[in-house]
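Dumping the structure here so I can ask a few things about it.
In this view, the complex is presented without one of its protein chains, the others remaining in place.
Letters A, B and C name the chains as they come in the text, with residue numbers starting at 1 for each one.
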């Protein structure tokens, strides 16, 4: 994976490397706390997968392998920035402070969203590939009009990079010099579609043709992702315009719990990427440089177990919503057809009504 | 206009210039015949504009200033290639052999198309910006499947370059290595929207980020356009994949006869471009190199006048279609609602029926 | 009461201006809306007065116009998106249906999708293809959106302001063929609520409802029908989602007969839906089946023959005859 185009600050073996443009600014404490985030988020994914297997979730979209990409980017954000995720940004959501159980409301099929986007300054999931990218650019145009020093950051995958909405987002961000960072997690697959179907050349290069910088970063390298994201965000906040970041990473698991990757990819590929595990390399660094002890690592694992228990309890406590709530929040100012639906539901005895 | 990025073989003054990659292969005879095309097509535009002013056309979209771009590209095509135009490709249509009166059927509002696309291997006009680009890529995928040595060529403007369909067309052409040439006439304006709103960097550069070559050619230079288009088409036919050609040109007239460009652009800009007139520079070349005589030029002007008279006569002869024809060609295999509509129209006495 | 005579185009322009003056969060975004003032000049002069940050000339991409307006709404702005013509709204269809219509629900009420999509719709201007369509049913079918159509300068002036003030997303349909017709505009008071229907002519025999361009045609037909002894009650729907069903039921309870006139084709349309709904509510009053006089089930024809596609006075009178025959 020696690649001139790839920004890397930490090798898969956990060795620091130099880069002409980027230097890690993270303290050992911060790295340790980000390590903790990654462990917990991985645990969240494992627990969610088993909850799904046990019929407690309708679906789960795991992020094993992408923890560094998400925690690195998530921690680079400032509180007032605003993020526009897909369905797979659990690490970003975590960084924004979204309570983990809320992340699972979508997957338990009790909500189409899950949290209050303004509280966490993290938008609700966008499932239609690419939609959120234009929304983020528009939000960034709002930041400009407010004269605020904030940035919008939006997430999408290698597959979504082919959608017109993403590409129009590039046109608009360039045209208006909008304070937005496009964060593409190239995890090599869009369900069964390999990266090579979307593009024969590295994705980050696309940005230049639209008139703004594109950077490919080792998405499994926490330190590099953090610095690249931080720099791009600072540049955006300072009026420097958009950046496309391609985080070169890998989806270690299935697309979702409904998917069967054995049908389309070879195990050897997964094996190769196991050696580039984003958590292991930070651990190696911490052991060597910060002298983090086994006890300290164990404490985090224990915390992750606690966390998982709590998550499970929270999920199991989420009951079936009263069906009448389906009429809530469709319109701000009501609509007779909504009233009619509510009335019918009460008359049919499906709900007691008022909610 | 000295610009390293711009392929030019003939200066605005009609002087030949060298280019490392392209050399003119056109004989004097062919240049003269292309000169004739440009003169006639300009005359077509003038006549159509006056027909519109006289209430004989609903609308007209002129191409004054873009004659070299269109005749250069049009003549570079082989008979079996297939072209996908917008509403402004009169010079391409002419090159494909579409009878001029047919081009005006759309603008006389007696047809939504105008000609048989298979006869001329030139598709019907696409008005929704960008749609035709994807259609062309699909057609090119068909060429591949047939193993034919043909190419598709599609046309769009600087404004349309911002549409998702155009950009998705780039993704697909690259992914499938489709034999398609994207010919963008950057005439600096999309109605009142200046080029700078669509992109801060030259449009041709966009292609590279998608993984195929982009070239900017002086769109007012017949010789350069011809060579650049010919080379791209040959490359496509030979399996070399797509090319984006940006023909850097100028819309000398209004967007359409409904437009009033004085509201948004200064006359000085038009003046500058008058000095780059695509017809005048070829004329200068012909005078100097081919010793074309004034009598020869006069003969073409006379031919153009004849042509305009005939065009006018043909247009005036186009009567109002029988309203019942609106039900024709909606479905290949019929539809009861079509039958019902026809019946109603006959019952109302609007049409005698059967068509 | 300050009333001024102006065209619908001018009324919209004045309405937009007033909305922008009242609320600095109101933006306009679209193709050619700035210096050109839009191809119909509806935004004429607004960029000059409010600046290019509030009247935004967009790159040419409708999905992006709506998609960024969604982001601006999340940021607290209210964007009036201009679609240049009805036939160019489809590239934005996904953003409208998947985001505009659903984000309030998805965010459980956190997001207010305060945006307006202006749609110069219907035919009658002799344009080329894609410039004369009536896609309102596609939006009316979609929960989460509201849809309305103005038919007079006074309504245009007030409804556009009400639409902008509304916290729900509104597809605002403007009958482009009526832009240049003049009418009285009362600058002081709105004529009605946002989605209230208006009785344009009282009558007793048949309720004839329409919206946008067809109102004038219906009123002409009513004149002729009156001469033939048939009294039409003419209702301007104004709201297409929601529809002011109560007003229709009131009228049909009295007349026992219903015709809806629209330029849109009939299958899966608003008119057909109204007929089914009102027939249900007024079953015992119905003296004849409800009819829809609409466009045909075809792509909009070349405009040299468009007047035989759009509902004409003749076609409305023909429907009047057919309805009256049922007695």
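Quick notes
One rule holds in what follows: a contact is a pair of C-beta atoms (placed from the backbone, for glycine too) under 8 Å apart; a residue touches a chain by one contact, two chains touch by 3 or more.
Everything numeric here is computed off the predicted structure, so don't read it as measured data.
For the chain that does not appear, the touching partners among the shown chains are A, B, C. Contact with the chain that does not appear here is found for just one residue of C:42, C:56, C:69 or C:101, C:101. From the set C:23, C:253, C:279 or C:312, the residue in touch with the chain omitted from the display is C:279, counting the whole complex. For the chain left out of this panel, the touching residue among C:15, C:37, C:153 or C:290 is C:290.
Touch with the chain that is not drawn comes from one residue among A:92, A:184 or A:330, which is A:330. In the full complex, chain C touches the omitted chain through residues 87, 90-91, 93-94, 97-98, 101-102, 105-106, 129-130, 137-138, 140-144, 241, 243, 264-270, 272-273, 275-277, 279-280, 283, 288-292, 296-299, 326. As for the chain not pictured, it touches chain B at residues 82, 84, 111-113, 116-118, 123-126, 128, 131, 133-146, 152, 164-165, 168-169, 171-172, 175, 328-333, 335-337. Contact between chain A and the absent chain runs through residues 58-59, 87, 106-112, 127-130, 159-160, 162-165, 190-193, 197-198, 258-260, 263-264, 320-323, 325-327, 330, 335, 337-338, 341, 345, 348, 350-351.
As a convention for this text, only the chains that are shown with their structure count from here on.
Annotation: 36 Å between the Cα-based centres of chain B and chain C. Computed centre separation for the pair chain A/chain C is 41 angstrom, with centres defined by C-alpha atoms.
The distance from the centre of chain A to the centre of chain B, with each centre set as the mean of the Cα atoms, comes to 44 Å.
The set of chain A residues that touch two or more partner chains comprises 164-165, 168, 171, 175. The set of chain C residues touching two or more other chains comprises 59, 61, 63-64, 91.
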